[in-house]
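Sharing a structure here in structure tokens format.
Heads up, one of the protein chains got dropped from this complex, but the rest are sitting where they should.
Labels A, B and C are assigned to the chains in the order they are written; within every chain, residues are numbered from 1.
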Amino acid sequence: MAKFAATAQDAVAGIQDGATVLIGGFGNAGQPMELIDALMDCGATDLTVVNNNAGQADAGLALLIKERRVKKIICSFPRQSDSWHFDTAYRAGEIELELVPQGNLAERIRAAGAGIGGFFTPTGYGTMLAEGKETRMIDGKGYVLESPIYGDVALIKALTSDKKGNLVYRKTARNFGPIMAAAAKKSIVQVSGIVETGQLDPEVIVTPGIYVDTVVEIAPQAAEGEAH
Amino acid sequence: MAKFAATAQDAVAGIQDGATVLIGGFGNAGQPMELIDALMDCGATDLTVVNNNAGQADAGLALLIKERRVKKIICSFPRQSDSWHFDTAYRAGEIELELVPQGNLAERIRAAGAGIGGFFTPTGYGTMLAEGKETRMIDGKGYVLESPIYGDVALIKALTSDKKGNLVYRKTARNFGPIMAAAAKKSIVQVSGIVETGQLDPEVIVTPGIYVDTVVEIAPQAAEGEAH
Amino acid sequence: MSEKLSREDLARLVAQDIQPGSFVNLGIGQPTSVSNYLTAEQDITLHTENGMLGMGPEAHGDEIDQDLINAGKVPVTEVPGASYFHHADSFAMMRGGHLDVCVLGAFQVSATGDLANWHTGAPDAIPAVGGAMDLATGAKDVYVMMSLFAKDGTPKLVPECSYPLTGVGCVTRVYTNDAVFLLTPEGVRVRETFGTTLEELQSKMDIKLLPPTE
Partner (left out) sequence: MSEKLSREDLARLVAQDIQPGSFVNLGIGQPTSVSNYLTAEQDITLHTENGMLGMGPEAHGDEIDQDLINAGKVPVTEVPGASYFHHADSFAMMRGGHLDVCVLGAFQVSATGDLANWHTGAPDAIPAVGGAMDLATGAKDVYVMMSLFAKDGTPKLVPECSYPLTGVGCVTRVYTNDAVFLLTPEGVRVRETFGTTLEELQSKMDIKLLPPTE
């Protein structure tokens, strides 16, 4: 049953040291920036973070990494032109990296939410990212066994929630949100707006409220913040 | 690229003897009755049919079974009060039954569309439906390895298609449609209406046109046909 | 309580025991009657495995819509806040452990929570499983509603199921007209009895019954 928090700080209160935190977003789209900032403020450390990337520039996840609050990151694409905080931590041996092909990352998160104990994927077969993993030929094609990625907490961003926590997203900001909401014990969602129950068409709800624990409304920033 | 057929008969032309046919619907909801009737008329035989049930009363799939056009059925719930044609064929040893728990059936169909070679599911573990299957303990819990169910053809029913074959469904008639469309080499869809491309909101499309091969518009019957 | 519970009172008891705000799947048959006793204050969300959360009561008259049915293929209604999804997503929701409670009927339940409710095992029976195994596997709590004794007087809560299993170690509570049983790591604990005593029940059953905790 979704609860509603007054602030991002209230929403993330209770995230424990050592937690596995699934963080939505791909680029800026769908990135729950205010929730990440609140996670920074709340002081939790020794985190395992699951995200497509490993932080960019001097904001959000990059700052968590800069402050050495992330002991391990599971992602597909850590190295970017502005991933300097990750690069530094990684080269210093101060952050563990589990590199996962993006589709396997998504499917592993989905598996966690769907109660699947493991699955055979063709992606990565025959590559160094399959080294040490169980493989199998199925109908003449090579597959790698991959395991679910469960989260203690998910931080995601959606467009609108109703009072039951049913969510809709906007364009490519949907990305990891729906699967992370299902894969975490506790899903914390920042939304641009909250509407009365019944205002969202039941046919278009992407994340049913059963997957949502805490919702906080964060008014969208003016466009100036978006330029970088 | 979706093509548009003038009639249900045109839509199903080309289904071969021996084909595996995924048929959508749960009860009457989402059941592509006119496409099934057309499959009956087109004469294809030795079919493997995947459906939740094994035909009801004297219509649709039940008639295909009555006429011994189905050599094997993969389903979760064959036995119903009005499944007499299946019951007769089964007791006569004239139809093969692969009984699959409904959620495993859905996940196996989903796996086929998603390129997953197999998956470990807890459902059925320790039961006679797991006999002969590979099992594994994962984190102390028992799982059964299940394989994808691919279709040569899917026959499904949606509410509306645009000219690109993008589909939306209606209420619980959605059921198996989206996953069957993705799991079959050729997806044939009957819809109640066709709209211009751009008329469906990109946020609410459930089955993108990439999964749709043939669309045929079948005007909904008057309510009289729905009473049984 | 001085009498065995009626079917209605049993359904009412199960309904009362469901925590407010829960997401619940009610199996076909007797469990469906639990919905009659859920209160608005409980704010329970019902799931039907054919692709819906927020299922409302059975539809009647003009409400009937053949595209809106439950897992028993009975026309139902939707409540505000409902959502629809496809079969794989619906069973992922169950299998992934997101439902709080699933209420099921049973032929037999074992002392360790094994459930038998899909197949009598009769050699000439045509088997049909539907969503039974998925329902048994997924919910955080699986409550069984059944009569405690078969027509021939043999108990249905047993050391080991003789009928083919639906799921292993999945049942957490058994609601019967005679008593409510909690299936715990310590064993089968009687929570309360109706028109009988723990001693009387123990004399008719082949499993060790633990007394209610204070």
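Operating definition for what follows: contacts are C-beta pairs under 8 Å (C-beta built on N, C-alpha and C of every residue); 3 or more make two chains touch, one makes a residue touch a chain.
Not measured: the values here are computed from a predicted model.
When the full complex is examined, the chain removed from view is found to touch A, B.
For the chain left out of this panel, the touching residue among A:I36, A:A106, A:L155 or A:I210 is A:A106. Contact with the chain that does not appear here is found for just one residue of A:P32, A:G60 or A:P78, A:P78.
Residue positions on chain B in contact with the hidden chain: 1, 110, 112-116, 162-164, 166, 182, 197-198, 202-203, 205, 208-211, in rising order. Residues of chain A in touch with the missing chain: 26-30, 76-80, 86-87, 90-91, 97, 99-104, 106-107, 109-110, 121-129, 142, 169-179, 206, 226.
Here is the rule we use: only the chains that are shown with their structure count from here on.
Between the contact lists of chain B and chain C, the overlap consists of A.
Distance between chain centres (mean CA atoms), chain B to chain C: 29 Å.
Annotation: 33 Å between the Cα-based centres of chain A and chain B.
The set of chain A residues touching two or more other chains comprises 114-116, 202-203. In chain C, the residues that reach two or more other chains under the touch definition are 78, 84-85, 92, 94-95, 137-138.
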